[in-house]
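Below is a structure I'd like to ask you about.
Shown here: the complex without one of its protein chains, the others still in place.
This part shows subunit A:
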Amino acid sequence: MTVVETYPTLDQAARAMGGDAAFLGGGTLVMRAVNEGVAPARLIRVTGPGLSELRVSGDSVRIGAGVTMADVLASRDLEFLHPVARVIGGPQVRNMATVAGNLFAAHPFGDFAAALLALDARVIGAGQGGARPVADVLRDRARAGLVAAIEVPRPRDPKAFGFLKVSRVKPRGVSILSIAAYLPREGGRIRGARVAFGAMGPVPLRSSGAERALEGQSLGAAAIDSAASAATEGLDPPTDEIASAWYRKEVAGVHLKRLLTDMERR
């Protein structure tokens, strides 16, 4: 039987978290587990305001844990993330699902988390001053603790960030895979390439092969081709009802090439 515990602040909720508790955010993941009878015994929720805060400071934006996909789409400061938020779920899900919750979405979900990974976002835990890289949270989600906010660096050049979700059903379908690429350029050369895949592993993962192929190059046909052929190096994608592991590996490079070609033409 489910017990719901409601707290006024996130810090109090964090203290109440334990082995048999789940934090109820937008509900799209946790309530699904409740309906299936597989949710932890205790649901922890927070009523206080402030969780839905979106704050721009300098070259980064702080996204509170309660900020939904619809909130992202309503924010002009987050225009670079609109192509990502737009393809998460359907309209109802976007009104509910939070950015922070996406970090905890099991495969094949978590396309937004792939974008956060490419953008080198950092996660601020409840009651913690410091921030951890998104990759740390993704590496061990069970022990990640409560997320208070996510800090996303805003790309100086919005054209340096590209996102592509590949699904069979349009406009709303589950990912075969998704790709987020952040390719900042200095003097025409890519410096600090970050390419992340969604649905190509148990959690969103970076493509070290593609990043290596792009680093220091100018974004052109040659670099794009070598990034595409190195895209799945070290990746072991899962097989599910959407696509087989073999298929994902075969098409990942093709879709990366399409995304990068599109970014080159911007």
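Side notes on the structure shown:
Here is the rule we use: a residue touches a chain if its C-beta (ideal position, glycine included) is under 8 Å from a C-beta of that chain, and two chains touch if they have at least 3 such contacts; residues count from 1.
Methods note: contacts and distances are computed from a predicted model.
The protein name that UniProt records for the chain not on display, among "(2Fe-2S)-binding protein", "5-carboxy-2-oxohept-3-enedioate decarboxylase HpaG1 subunit", "Cytochrome c-type biogenesis protein" or "Sugar ABC transporter permease", is "(2Fe-2S)-binding protein".
Note that of A:Thr9, A:Ser60, A:Ser75 or A:Asn95, the residue touching the chain absent from this view is A:Asn95.
As for the chain not pictured, it touches subunit A at residues 1-4, 24, 27-28, 31-32, 34-36, 39, 43, 45, 70, 89-93, 95-96, 171-172.
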